[in-house]
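Of the protein chains in this complex, all but one are displayed in their positions.
Letters A, B and C mark the chains as written, and numbering starts fresh at 1 in each.
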Amino acid sequence: MLVVMEKNATSEQVEAVIHAIENCGFTARPIPGGDRVSIGVLNNDGPVDAGLFISLPGVKDAVAVTKPYKLVSREVQPENTVVTVGEVSIGGGVPVLMAGPCAIENESQALTIARHVRAAGAQFFRGGAFKPRTSPYSFQGLGEEGLKIMARVRAETGMPIVTEVMNETTFDLVEAYADIIQIGTRNMQNFTLLRRAGQSAKPILLKRGMSATLDEWFMAAEYILEGGNINVILCERGVRTFVRHSRNTLDLSAIPVVQRESHLPIIVDPSHAAGRREQVAPLARGAIATGADGLMVEVHHTPEKALSDGAQSLLPDQFAHLCRQVRALHEVLATV
Amino acid sequence: MLVVMEKNATSEQVEAVIHAIENCGFTARPIPGGDRVSIGVLNNDGPVDAGLFISLPGVKDAVAVTKPYKLVSREVQPENTVVTVGEVSIGGGVPVLMAGPCAIENESQALTIARHVRAAGAQFFRGGAFKPRTSPYSFQGLGEEGLKIMARVRAETGMPIVTEVMNETTFDLVEAYADIIQIGTRNMQNFTLLRRAGQSAKPILLKRGMSATLDEWFMAAEYILEGGNINVILCERGVRTFVRHSRNTLDLSAIPVVQRESHLPIIVDPSHAAGRREQVAPLARGAIATGADGLMVEVHHTPEKALSDGAQSLLPDQFAHLCRQVRALHEVLATV
Amino acid sequence: MLVVMEKNATSEQVEAVIHAIENCGFTARPIPGGDRVSIGVLNNDGPVDAGLFISLPGVKDAVAVTKPYKLVSREVQPENTVVTVGEVSIGGGVPVLMAGPCAIENESQALTIARHVRAAGAQFFRGGAFKPRTSPYSFQGLGEEGLKIMARVRAETGMPIVTEVMNETTFDLVEAYADIIQIGTRNMQNFTLLRRAGQSAKPILLKRGMSATLDEWFMAAEYILEGGNINVILCERGVRTFVRHSRNTLDLSAIPVVQRESHLPIIVDPSHAAGRREQVAPLARGAIATGADGLMVEVHHTPEKALSDGAQSLLPDQFAHLCRQVRALHEVLATV
Partner (left out) sequence: MLVVMEKNATSEQVEAVIHAIENCGFTARPIPGGDRVSIGVLNNDGPVDAGLFISLPGVKDAVAVTKPYKLVSREVQPENTVVTVGEVSIGGGVPVLMAGPCAIENESQALTIARHVRAAGAQFFRGGAFKPRTSPYSFQGLGEEGLKIMARVRAETGMPIVTEVMNETTFDLVEAYADIIQIGTRNMQNFTLLRRAGQSAKPILLKRGMSATLDEWFMAAEYILEGGNINVILCERGVRTFVRHSRNTLDLSAIPVVQRESHLPIIVDPSHAAGRREQVAPLARGAIATGADGLMVEVHHTPEKALSDGAQSLLPDQFAHLCRQVRALHEVLATV
């Protein structure tokens, strides 16, 4: 942190700031400038609260210089984290494909879709058993019955499953069934859930919050790593902006920045970003070409009858075409 | 919902949409226009998913016409909800003042601040025992010990207490101590917590999510009302925008819109919106003059030593001055 | 500017950055920290481009420390700028009221409204002769004829007039008629227009851009001051955010921040922020209580027939009530 003094700050004011910094146990390093003095705050362990200094007399601003995260930082771990589930690696250089319906509706629906997406090349089956819904009147998912159906789909197709956990009460249950546990957008800063995820032996897929900065997202992942679970996969799914032509604005610039700042893999969910089928495949291709480590895509064979998110689900044929494009993009970018 | 057809949609496409609407159990009412046909969707109970129709051939758009909330709507309950705690009414025409530190640090700190804010005119003491923090390395609150301190403050000063609940595991505990239970910004769409709050006999103070639309906020409140708890107080606390000169952008236009659309009271938290002390009193005055039913303000007698949010805490004298201004503004607006 | 090196930056990399800074004619001051080195850039005259350093090897970030504006800064001029037009002062402690229709439609309309707003207490008559419209098919204003009508209104009522200039071609014409020249939101960074305004002897009312930061707004004002025209009035009118219940999100926190950072007066336009009549008076009261130096409000006696912005225009009686409230708020805040 750098504490910037006003141009006309007195030397007594500068001294008082130095004293305040040292009182917190940090080291103060004054930096006389042309116009004004700034004072560096050094030897802090963890983030420094700007509020400790910003309201002292003569202080103009307090500017954060270093990042608050540690364990997720590439400065701490230079090599990529590769999350392995069965025979599939996430973050290992080949894009991974997770696909399935928004919500598990019944066994026939789940199996039908799973067979389609496996045939198209998906490595993971995704589906929701516990569904966070904006309206209390909307379908809330099948709950444990949905998890059991997913387990049967796994037994039948061999695909590991990704499903969302909504709260700590059902965490053990979801953990018992899932191969990868998803923490959703609305729970990215549910710190109780993050702490519980930190104690899990299963990989965690952590979706970015609707209006989360990368620092906030990294800090949410830090909760999980700090708890001892190093298998975290980040998932960009669009952020809320003034834009209305897509449900959310997919922020593909997060991919190169995450890959520079952190060692964790990052995949992209184009379905929730788009909210409309015709944008999904273009954005999915864009994500892969930008460098994403994988995709999570909603697929439904009868989207007009889906109990949720039908509008953004690809049809099986569309998904199969997308898979061919993803493989071709990956191959060409690996060689050019 | 209105399904808008493309200009060149065929009559077969129009028929197919009508059929799809009727298959959902709704009534379809075609509206021939100058250029194109639109089809109204009627007799739906609850929100209609645009996705059911938007991807059918010949459909250009599907536009929501009515609002998805019911119990929170002023159309359902025309008269204001007034939440009463002891002798204080929230939403009854006189602005209510809730004040205290961000976090309870120890009994002496809590009591000192409580006495200051009571003397200044606050009716509620606010303080955090369980603190949602962006960083796992930051102070997380005193937990149950914080609740006990707040109970002693209440016994000593007579002020009812407002404190945040972070998860369902500690809900019973917080409920046992609090007079008003706060659900924080990051939990506005923690639906498990909202369902539990719906079963509580205590009033719920529901903060707006960082990037929540009013419809989403109303739907979060709808979860609580639907569960049977009608004592919900909304709290605007700023939303995330591109603006960086305040921590969040306080959206005071929410006040007249909430008051038009809903019967629930709405208060304002200028402290978290501002993030900096010097903006707090101006925004607090602005909120009252705009018509807020009250304020929740952070106050600390030694903010430079506060364990969290020191930068945005008012000093006791500043808070006392603000209270005098709030009373004066209320009186003058009641008469002019 | 502070150039922050990576933890593992080599001393050769640090030297190269120092060299690059000195090559630009600035002074480099290395600041060894606990973990990493940072290098202060001193003696720069004007903003430093982070791009000059950020891509050098071993550099993690380049953080702006000081502000790019000079003439608008309170550090350069500590006392408030008070803009005087005839007998009215803007920024002198008493809130000023500017009111009138969005667009001048004809003399009878303009005079009718002007008499209403003067009777209610407005000091300035506002009206548009050249109208920037999103659609080429919308009413574009009466042009010079509108200016002539405003001049007759001024002659008749004694009210000085505020009107918008859209381009440099018509600047001389608008300047000849207006008492205060408005530069609109969409032109806040029309630098040609700003340079021309810098050469005018008339005060400039500079509206904030739809998504302008305060620094960008100050820099736009800096163009005008740098040209020699020191009579600039800032006007907050809402910014674009994800929020849809008002046309724009009024950012009242800009008021205390502008008043801290700059000596220029700041007024508020609640009409364009709201976009709907019922929000205008609440937001206008909020702006005054927050500390605005005045208001600019749209008023129309037959808004259902207005050629533009009818939905957000107050009726004369509503405006008169608002004026009484504004005066009462100002008086009470001046004494409490």
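Note that a contact is a pair of C-beta atoms (placed from the backbone, for glycine too) under 8 Å apart; a residue touches a chain by one contact, two chains touch by 3 or more.
Since the model is a prediction, treat every value here as computed from it, not as a measurement.
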Residue in contact with the excluded chain [from A:38, A:55, A:135 or A:211]: A:211
Of C:8, C:43, C:84 or C:138, the residue in touch with the unshown chain: C:138
Selected from C:52, C:88, C:104 or C:122 as touching the chain missing from the view: C:52
Residue in contact with the excluded chain [from A:65, A:252 or A:267]: A:252
For chain B, residues in touch with the removed chain: 2, 4, 6-8, 27, 29, 31, 33-36, 38, 40, 42-44, 61, 63, 65-66, 75, 240-242
Chain C residues that touch the omitted chain in the full complex: 20, 46-47, 49-52, 54-56, 68, 132-138, 166-169, 186-187, 189-193, 195, 209-211, 216, 219, 222-223, 226, 240, 276-278, 303-304, 306, 308-312
For chain A, residues in touch with the removed chain: 211, 213-214, 239, 241-246, 249-257, 260, 273-274, 278-279, 282-283, 285-291, 321, 324-325, 328-329, 331-333, 336
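To be clear about the criterion, only the chains that are shown with their structure count from here on.
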Closest chain to the centre of mass proxy, which here is the mean CA position: B
Geometric centre distance via CA averages, chain C-chain A, whole Å: 38
Mean-CA-position distance for chain B and chain A (Å): 26
Between chain B and chain C, centroid-to-centroid distance (C-alpha), Å: 30
Where chain B touches two or more other chains at once, by residue number: 211, 278
